[in-house]
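Dropping the structure in here first, questions after.
As you look at this complex, bear in mind that one protein chain is not there, while each of the others sits in place.
Moving on to subunit A:
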Amino acid sequence: MSQAEHTGTEGAVTAHTETTGKAGPPAAASTAVAGEPRARRPQWTLGLFHSELLTTLRRWRTLALLGVLAAVPILIGIAVRIETGGGGGPDGGHGGEGPAFITQITNNGLFLVFAALAATLPVFLPMAVGVVAGDAIAGEANAGTLRYLLVAPAGRTRLLLAKYATVLAFCLLATLVVAVSALIVGALLFPLGEVTTISGTTISFTEGLLRAALIAVVVAASLAGFAAVGLFVSTLASSGIAAMATTVGLLITVQILGTIPQLDAIHPYLFPHHWMSFSDLMREPLYWDEVRQNLGLQALYAAVFGSAAWARFTTKDINA
C-alpha cells in the first residue's frame, strides 16, 4: 500500500510541475524555482468578490432566507384572494387599513409587488440582510477559514470590500426575489393591466413594470446602511451567531425607537426612517425628495460604519 501511495504521489508531482510550467513564461518552466514571486493580477479583486458571492449563495442558510422571502408574497397573495372571495371587482377590499397598496391588488396583480416590498422592508428584508452581513466576517472567524483567506493572502481591506459588495449584492437579490415572486403570484391570482398611480393618473402596464423594477432597486439600496452596520458588528464578534443576533437585535431596537413619538428628534437619523419613501416613486410625476434623503442617509451610514469596520478589521488580531 505504501508503495502504491508513493507512486501516486510522484505522479502528482510531475503533473504539478507541468501545470506550473504552463502557467509561467517558457523560460521559467524548465528552471522554475519553487515559489518565485508571481505578479499580482489586476482583476483579482473581482475574482475574490465572485468567489465570495458564490460561497455565500451556496450556504444553506442563504437559500433558506431567500425561500422565506419568496414565500411572503405568496402568503399575501393567497390571503387577499381568499379575503375577496376570488372576485376581481373594482371595490374588492373591505377598505380596511392594511399595508400600503394592499387594497389595489385585486384590481391589478402588479400591486402585489409593491405590497410585498412594503410588507417585507420593515423586518423580513433587513433581517435577512442582517444575518448575511453579521455572519460575513464573524462566521468565517469562528470556522477558522478567515485565517486561511488572510494568509492566502486576501488582504484585509480587499476582503472587507468583497464582503460588503457581496452583502449589497445579497440586498439586491433578496429584494428581487420578493419582487419577482410577487409578480408571478400577482399574475397568477389577479388580473394585470394599466396601473393607477397614487396621484390618480394612469400609466401603461409596461411603465408600471419599469416603476416596479426602479422601486426594487431603491428598496435594495435602502438596506445599504444597515448592511454596513451588520458588517461592523461582524468585525467585533467572534461568533457568527452572536453577530447575527446582535445585528438583528439592533434592527428591532431601532424600529422600536422609530415608533416612540417622544424621540422625534432622533428619528431623522435612524436608518429605517425614510424606508417607506419608495412609494413616492408611484406618483406621477415621480417625487424624488424623500427618496434622495433616504439614499443620502444610507450613504452616510455606509461611510461611517464601513470606516469603523475597516478600522477594526485591519488592526484586529486574528486568533481564531
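Throughout what follows, a residue touches a chain if its C-beta (ideal position, glycine included) is under 8 Å from a C-beta of that chain, and two chains touch if they have at least 3 such contacts; residues count from 1.
The working rule: contacts and distances are computed from a predicted model.
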| item | value |
| --- | --- |
| Per UniProt, the name of the complex member that is left out, chosen from "Protein translocase subunit SecD", "Fe-S-cluster-containing hydrogenase components 1", "Thiazole synthase" or "ABC transporter ATP-binding protein" | "ABC transporter ATP-binding protein" |
| Option from A:Pro122, A:Gly155, A:Gly193 or A:Gly258 whose C-beta touches the chain left out | A:Gly155 |
| Residue touching the undisplayed chain, where the options are A:Gly144, A:Gly249, A:Pro268 or A:Gly296 | A:Gly144 |
| For subunit A, residues in touch with the removed chain | 1-2, 5-6, 8-9, 11-13, 15-16, 19-20, 22-23, 32-41, 44, 47-48, 50-51, 55, 58-60, 143-145, 147-155, 158-159, 315, 317-319 |
